[in-house]
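For this view, one protein chain was removed and the others were kept in their places.
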Amino acid sequence: MDKKGTFSDMRLGVGKDYIFPARRSKMIIAGVIVVAVVLAAYVFDTKVFDIGFTSPGAVSSNHAIFESKCELCHDPFASVTNSVTNNKCAVCHENSLSELGIYSFAGHYLYRSGDPARVEKALAEYGSREKPCAHCHEEHQGRNARISVIGDHECAACHEHDAFVGAHPEFEFVRSSIPDDSTMKFTHVHHTKLVVQRNEKLGRDASLEGACQYCHRPEADGQHFAPIEFDAHCGECHLAGADATKKFAVKDPGDPTKVGVETLAMLIAARKPGTLWALNTNPNEFKMIGPKISKKPIYHEDPWIVENLRMIRRHLYPDQGLSDLLKTSVEDFAGTGELYAEAIRTLQSYSEGLRGRPEPEVQTDLETIDSLIVAVRNAAAAGTLDRAAFATGPMAATVSDEMKSDLFDLADKLAQACLVCHYVEDGMIRRVRADQRVFTRGEFDHRAHLVQTGCLDCHTGIPITTAMTQQEALSQAIDGSFIQNVPGIDNCTQCHAPRKADDSCATCHFMHPNKSGQNEELVRSSGR
Amino acid sequence: MKNAMKDTDQLKLDQYRDRWSSLGEMSGLVALSEQPSVAKLKEIDLFDDYDNKMLEKLSPDISLATWEPGTVLFEEGAYIDVAFYVVKGSVDIYLQGRRSPSAAAAPIFDQNRTMMIQTADLDLEKKPAPKPEKKKPTPQNTIFLSTMDFNLPAEDAVRLGSGDVFGEIGAMSGWPQSATAKTVTKCLLVQIRLPALRKMRQKSKAFKNKVDAIYRERSLLPQLRVTPLLTGCDDAFIESLAGKVDLVSCDPDQVIGAEGEPCDGLYIVRSGFVKLTQKVGEGELVVSYLPKGGTLGAAELLLEAGGSWIYTAASMENSELIRISESDLRDLMAKYPAARSRLWQAAVDLVKEAGGSRRDVSQSEFLESALEKGLLQGNSILVIDLDVCTRCDDCVRGCAQTHGGTPRFLREGDKYKGFLITRACNHCNDPVCLVGCPTGAIRRAAVGEVVEIVPDLCIGCRTCARNCPYDSIVMNDTGMKWPDSAAVPEAKRGTPQVLATKCDLCYTDPAGPACVRSCPQGCAVRVGGVDEFRKVVARET
Partner (left out) sequence: MSRPGTFALKKWVRSPAWMVAFIVGAGITLVALVANAWLGSLDPGNAWGITYGSAAAFFMLAAALYGVRRRLLAVRVGASQKWLLFHVYGGALFMLLVFAHTEFRLPSGGLNLWLWWLSLIVTVSGFIGIFLQRWIPRTLNSALETEVVYERIPELVKEISGRAEELAENCPPAVREHYLNQVRPNIQRPQRRLGYFFDITGGVRGRARDVAVLSRVLSRDDREKLDELERLYRTKLEMDAQYSLQTALRTWLFAHVPVSIALVVVVALHVYVVIKY
């Protein structure tokens, strides 16, 4: 009944181990041992395997050799939110720090726009949104992570458009209605037909696609097409080299009132910058027929014709100094810098033609040309570039009205061969604005698309489709010229949509300049 | 040698003073005697009955004190182990609650309040403001006031004079004083501590009779007046009854009435517990118990004249009873039918309970366990639920850390139905451990029912440890040695100092007992009383 719990009635002593058990100290020692094991793992990992023990994940393979050297990227205690400061990235990724550097935030504003003023404005307004490199390019995502691939949410932090389908605005060139005007007498429809026929005749690819790609030839990277050039694309049919000019009266140096062209000898004797090409010209191309001169063959951009047109222009427009250096007319839209770019290009083409010539006079004149190039650049940087600058020689005396009409007449005749395709105004051949890059802020890779679809499936401006047979295509009623043939965004969203082809921002847009280096050019050309 | 003797005497005196040390800083004390010599004691008529040898033994626990007028000696609710005998002067006894409070000055005996107050009110550094509260320390349903020493009319005080004794019942029973004592004039008092008091009662029938007579005069009448049995009886009858009743004192385990033997009267329990057993089969079953106010013998006397005891009644520890003779009882029942029906009711209740215990042996077992393990006597028993206890011993550790590194109990004890009744002090109603302490080191702590040992006074005699029926007192080696001085008996000098320690309920800590606080599982509870224990066992709480 009465359960006496303990066995013994005697009070036996219970030792201190009852109150202060030894196992308590043992547990603490065991704890210390476990800590020691963890620290040993730390040391082992760092020294033997060269892995960052405290790293929260493997770094991408690009940075793998630095994995255990945390402080190459991390600036200890730099900031609460981010210790990978931009200057750490800049050690290898040059130009990430300098203003307008490739990877700089300011560079992002300059990108594509090419307008430094835009940079200042944007920095003032959006500079607070600036994030360090490490914010978007997160490391420690594993060896195979591609940290250059950034998610849309990062772009959407600043840019409003957070989706491609439905939220992306129409392309700018569609919105701003750049005039469908290539400044040439050219129609796609007509030429497509002709190229098809020709290809068929010559046993080449006689499909429509083959016709497109006859002129629009992909560059090595496949992304863009090589610029359309006369010699490569048009020359096969146009100006095969057999044509000759009309017979022109020759200019009399002694009689300024007489209207006429300059002969080769005259040009060589003149040696003005811009005429030194004449030294390379073959005199046998010129024929004196009585007192008149004719040239055969005529080349595209034939220098003799161009130089004579320039000569005529000097008579007609004595104050157009800079245009003295131009091959064609240029509408200098404000701030696009095309005027001086064209002048530079002209001068550069002259100097290229003369390099290698042994004559010392040529070397002196090359120096002159080079100094002209520099002067133009400086003037552009200083903002003093205008049409009136850079007269290359004494201007002709003012001409009489009668002479003027004769000069116009002469110019028309000189440009006759050109008029087949070109427009000539004021004695200048109008510059051709073909084949322009329409995307200023995005990138488009043709090769990736051409393997899946045909040219005409997207470029639907030409009323011929790949579905038609050749017969049908060629019998299409055609009217009007149609140059501008670039589709709007609706065309893209057919494939680039959720659950279809990639519709992330990074598919077309880049934070930092792309390989085409267009930004570099803009940076250089801005003079900074 | 002479010096040594002088030193010994000196230190004995110091020890003597220590016992009365709590009086040292009080105002109001005019003089406190040094240890009174036998001759001095003989001058006082109280000690007439004792021989010199006895007086020698008594003298360390007796002091003669002279008090200023207007000194409050003790207040209601104080626990004191001192009885007072007025030699000269007069003392007022009154109930503070009914008196104007301006009369209450700081009491002398027991600085601290004796109620179960929040210890925040308890400023152990200095005397706190007095806050009187009446404590009714009873188990069951009686409304006795434990020691109503005085026949106090509602508004007035009782004035005691030369030859009067007061405070002895409180001292002996350990219950709180129920009235306040204040000196009216300059008084010379003999102050007798409990060890001496008990010896005096034992040795001198005259003293015992004197004390009993005092009780009869002062306490019995009001107690009888509030006895449920006698409610409604007129004063005259009760007064006459008061003169005729016997006062019975029982030693531990003394049998009051044996089953089968003739019943000699109606007993009312005045203090202590009485165990009732019956023969069942070959053995003896505990069927019930009687606390204070319980009646014994009702059934026997009602059923037939000269009836015999139905139960064997034995006193658990020391108890005091009142016996009313059979004829007086018949008188009572004849005059007051209400009393008769009440008596019947009590008898029937007892028979029911006893019957229940006989039918359900586990109830009997529970009662017996409760009686034996001190559940009835104890006010705060540490019970551990073994179904929950993870044996982590944090309770012991908590006790140890609160008490300087040695615990006051071990997690051992009797098991009852999956509960461990540990041998941490039960803080009994009638602590046996108090008896015989030569220095007064063990005493009530004056906060509730807590019994504590004051280490400075303890000499390690083990009397309390041997007395405690529950083995709750632990002799602890303090790590020091008894100094090599003349006051210490030669045999003891240089030996390890082993002092008695026991649970003190952590009464100075407002957060409560450390054992309960430290238990991570919450399975250690301090249980006061049988009903609480029943609830805990049934897991009702």
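General observations
Letters are used for the chains, namely A and B, taken in the order the chains are written, and counting of residues starts over at 1 for each.
Here is the rule we use: contacts are C-beta pairs under 8 Å (C-beta built on N, C-alpha and C of every residue); 3 or more make two chains touch, one makes a residue touch a chain.
The structure presented is a predicted model; accordingly, all values stated were derived computationally and were not measured.
Of A:Gly31, A:Gly127 or A:Pro227, it is A:Gly31 that touches the chain left out of the display.
In the complete assembly, the contact with the undisplayed chain comes from B:Gly398, out of B:Gly297, B:Gly398, B:Pro431 or B:Gly460. Only one residue in the set B:Asp360, B:Asp387, B:Asp456 or B:Asp531 touches the chain that does not appear here, and it is B:Asp387. Interface with the hidden chain, as seen from chain B, comprises residues 386-394, 397-398, 401-402, 410-412, 415, 418, 420, 509-511, 514, 516-522, 538-539. Within chain A, the residues in touch with the undisplayed chain are 3, 5-8, 12, 14-15, 17-18, 23-24, 26-28, 30-35, 37-38, 41-42, 45, 51-58, 70, 74, 76-77, 80, 83, 140, 142, 153.
Here is the rule we go by: only the chains that are shown with their structure count from here on.
Against chain B, the residues of chain A that register as touching in their complex are 1-6, 11, 14, 18-19. Those residues of chain B that touch chain A in the complex are listed here as 365, 368-369, 372, 393, 396-397, 400, 405-407, 410, 412-416, 420, 471, 474.
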